[in-house]
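Mind looking over this structure? Questions follow.
A single protein chain has been removed from this complex, and every other one stays in its place.
So, chain A:
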Amino acid sequence: MMDAARTRAWLTAAARLINANSGHLTALDTAIGDGDHGLNLRRGFEAVTAEATGDTPGAVLKAAGNALIDATGGASGPLYGTFFRRAAKALGDAPEVDDAVFAQALAAGLAGVQTLGGAAEGDKTMVDALAPAVTAFAAGGDAAAAAANGRDATESMTARKGRASYLGERSIGHIDPGAASAALLFQALCSVTTD
């Protein structure tokens, strides 16, 4: 079951994890991108912590999406912002939802990310962690583990989207920073749903 308080707890936990891992995310991005993923997401999730409030899970997620879009910059701001906004739209104004409905909302968020960014699984992006995590959550499985596995699988991939794609095969051997931050989001989600 997800209500407004638990949704906010998810985002707060995510912000803590992003903050703690900001240097690691930036290091991953320096290797194959432009070295600002951790800095940008930390700024974005500080805004989420300050602004993501509301009486329903949908309202909290919509405010989180807007905060990310307004504060983050780069590609990750619009992409994560769209993930939360589309999930919020799917949830409507229900004061609480069961896990099956919440899973459908996460799937809507993933679809929004893929439409906006144009990435498929295997392109070495956040989608490689988000997609298996959303599937696992819907099946009642371990979404955090699925996201972590998806993140680790990006190491052997050749980037086809985003700034790492300019490197072509020189991107092989590096974990995608977007997949790494997506895994943190699901680690945070599982920390508030499994107790």
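Throughout what follows, a residue touches a chain if its C-beta (ideal position, glycine included) is under 8 Å from a C-beta of that chain, and two chains touch if they have at least 3 such contacts; residues count from 1.
Convention: contacts and distances are computed from a predicted model.
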item	value
Choices "Monensin polyketide synthase acyl carrier protein", "Putative spermidine/putrescine transport system permease protein", "Dihydroxyacetone kinase subunit DhaK" or "SCP2 domain-containing protein" - which one is the UniProt name of the chain not shown	"Dihydroxyacetone kinase subunit DhaK"
Hidden partner chain, touching residue among A:116, A:145 or A:172	A:116
Option touching the unshown chain, where A:55, A:70 or A:93 are the choices	A:70
From A:79, A:105 or A:147, residue that would touch the chain that is not displayed	A:79
Identified contact with the non-displayed chain, of A:7, A:21, A:40 or A:56	A:40
Contacts of chain A with the absent chain, listed as residue ranges	30, 33-36, 39-40, 69-79, 116-117, 158-163, 165-168, 170
